[in-house]
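Note that one protein chain of the assembly has been removed; the remaining protein chains are unaltered in position.
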Amino acid sequence: MTLFAQAFAWIFSPDRLTGSTSLPSLVGQHLFFTLVSVVIAAVIAVPAGYLIGHTGRGREIAVGISGAARALPSFGLILLLVILIGVTRKSEAAYIAFVLLAIPSILAGAYAGIEAVDRRVVDAARAVGMTEWQILMRVEIPLGLPLLIGGLRAATLQVVATVTLAAYIGLGGLGLPIIAGLALRRFDQMLGAAIVIVVLALLLDGAFALLERLVVPRGVTAGRTKDVRTASSRRRAVMGTPIEEGNG
Amino acid sequence: MNWLINNWPLVLQLGVQHIRLSITPIVLGFVIAIPLGWLAYRFTLTRGLLLTIAGLLYTIPSLAMFVILPPLLGISFLSEINLTIALTIYAVAIMSRSVADALTSVDPAIRQSATAVGFGSWRRFWSVEFPLAGPVILAGLRVAAVSTISLVTVGILIGVDSLGYLFTNGSQRRIVLEILAGVLGVMIIALIVDFLLVRLGRVLMPWVPRQSRSFGRNQRQLAMEASS
Partner (left out) sequence: MFTARNKGRLALGAVVVGVALALSGCAASNPLDSGSGSSATPTETITIGSQAYYSNEIIAEIYAQALENGGQTVVRKFNIGQRDAYLPALEQDRSKAGAVDLFPEYTGNLLQFYDKTTTATSSADVFAALKTALPKGLTVLDQSPAADQDSYNVTAAFAKTNNLTSIADLAKATVPLKLGGAAELADRPYGPKGLASKYNVTVSFTATGDTTVDDLLAGTVNIANVYSADPRIQTDKLVTLADPDGLFLASNVVPLVRADLANQVAKIINAVSAKLTPEGLVALNVQSTVDQKSPADIAKGWLTAQGLLK
C-alpha cells in the first residue's frame, strides 16, 4: 500500500503546481476538451434525437448508429484521424473523435426521453389543442429531460475516458502523466494521475446524477410511487417483449 | 494495399487473440452479474448500493483502471490478468444493472401465480423470472460484449497484444491501412458477436416475438394496455 502513499505524495507535491504540465492545467485541459466535445455533440444529437423521438421515424438508424459507435475502438479512431488529418491539426482530429463517440449516447438519451413519455399524455395535449411544436417544447422535452441528462452523463464519461487515451498523441490532459510514466517507470506518477482521473470522473458523474434528479418536473415527482406493485410500469416483461436493442 | 497483402496472417492471428481475450470477461461478467443483479432486485437495501457501485466502477476510464488495479490486487501491471480483471469489472457493472432491471420488470402477477401453482423460490427464479427477464438481460449482455471487445484494444498500452497492436504499430510506422484494419477488425468482431448473441437469444427464448418494435405497434400495444 505504500504505492498509494507515493501516489498521493506525487499528487500533492509542490512540483505539481509549476510548469506547463502542472496538475491544475492538465485538469483544465481535460475538462475543456470534454466540455467542448460534449457541447458540440449535443448540438448535433439533441435536435436529431428529438426529431426521431417525436416523429417516430429513423429509430432503426439511430439504434444502429448507437450500436456501431459502441463497437468503435476510441483509441484506434484517434490514431486513425490524426494520421489522416495531419499533425498540424491534431486537436481537430481529436475533437472529431470525441464528438463522434459522444453523439450516440446523447442521441439515445434524447429519443428515449421523448419515447418514454406516455402517449396518452401526448394525445391529451393534442386534444387540448397544442401544436406539434408546443407539444414538443412543453410536454415531451420537459418530461424527457431525465433520460436526456442520462445520455449526456454517459457521453461525458465516455469522452473523459477517451481524452485520457488521447494523451498518447500528446494532446495533454490527465492521461499525459500516465503515458509518460509508462516509459519512465514512474508508478507513483501513473497512479497519482489515475487517482485524479477517477476523482474527476466520479465528480462529473455525481453532478449529472444530481442534475437528473433536479430536472424532473414537479408534477411528475408528485405522482410517483415507490411501490412496484402499484406503479404502472410500461416495460412489463409479459410474454410479448421482443428481443431487440431496448436498453442500449 | 501493400501492407495488407504482406501482413494479413498477422491480422488474422491478432483477431483470434482478440476474441480469446474478450471471451473471459464477457462470460465471467455474465456469471457474476446474475447473482449480483438478483441481490439488487431482491433486497431494496442492496439495490441502491450495488447499482451505485456498479455505476461508479463503470465511470472509471480504462487506462486509469489498469493503473489502479495492480497495487490493489498485487498483480503485475503489464499483464493479461490485469486486462481481464478490469474488463470483467466493466462487464459486471453493465450487466448487473441489466439483470436487476430485467428482474424488476417481471410482472408481479406472474410471480405470484407461479408461487400459487406451487413453485419454490429457487425453481420459480430459474423457471419463471429468469426466462421472462431474458430479453432485457440479453440486451445488457450485448452491450457488455460489444463494449468489452472495443476495450480490449487499450490493452496494447499494457503490453497485451490484440488488434490494438495494429494501432500503435501503424501509428509508429505511419501506415494508415494498418490502423484502419485494426479499427475495422474490432468492429467486425463486435458486430458478429452481437449478431450471434441475438441468434442465441432466439434459440434459448423461442417464445419471444421477433419483430422489431415499430412506432405504430407501440401505439397499438399501449392502446391495448390502456384498455386492459
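Order of writing sets the labels: A and B. Residues in every chain begin at 1.
FYI, a contact is a pair of C-beta atoms (placed from the backbone, for glycine too) under 8 Å apart; a residue touches a chain by one contact, two chains touch by 3 or more.
What you are looking at is a predicted structure, and each value in this text was computed from that prediction instead of being measured.
Participant: For the chain that's not shown, point to the residue among A:A116, A:A180 or A:L211 touching it.
Facilitator: Checking the options A:A116, A:A180 or A:L211, the one contacting the hidden chain is A:A180.
Participant: Considering the whole complex, which of A:A9, A:I61, A:V87 or A:M137 touches the chain not shown?
Facilitator: Among A:A9, A:I61, A:V87 or A:M137, only A:V87 touches the chain that is not shown.
Participant: For the chain left out of this view, which of A:Y111, A:Y168 or A:F208 touches it?
Facilitator: From the options A:Y111, A:Y168 or A:F208, the contact with the absent chain belongs to A:Y168.
Participant: Against the chain that's been left off, what residues of chain B make contact? List them.
Facilitator: On the side of chain B, residues 2-3, 6-7, 10, 13-14, 16-17, 19-20, 23-24, 27, 76-79, 126-127, 130-131, 156, 158-159, 161, 165, 168-169, 171-175, 177-178, 200, 203-204, 206 touch the unshown chain.
Participant: At which residues does chain A meet the chain that is not included here?
Facilitator: Output for chain A: 20-21, 79, 82-83, 86-88, 90, 167-170, 172, 176, 179-186.
Just so we're on the same page, only the chains that are shown with their structure count from here on.
Participant: Taking the touch rule as given, give the residues of chain A at its contact with chain B in the complex, in rising order.
Facilitator: The touching residues are 1, 3-4, 56-57, 59-60, 67-68, 70-77, 79-80, 82-84, 115, 118-120, 157, 160-161, 164-165, 168, 175, 178-179, 182, 187, 190-191, 193-195, 197-198, 201-202, 204-205, 228-229, 233-248.
Participant: With touch defined as at the start, can you tell me which chain B residues reach chain A in the complex?
Facilitator: Those residues of chain B that touch chain A are 55-56, 58-65, 67-68, 71, 77, 98, 101-102, 104-108, 110, 132-133, 135-136, 138-140, 142-143, 146-147, 149-151, 153-154, 156-157, 163-164, 166-168, 170-171, 174, 176, 179-180, 182-183, 186-187, 190-191, 194, 198, 201-202, 205, 207-213, 215-216, 218-219, 221-222, 225-226.
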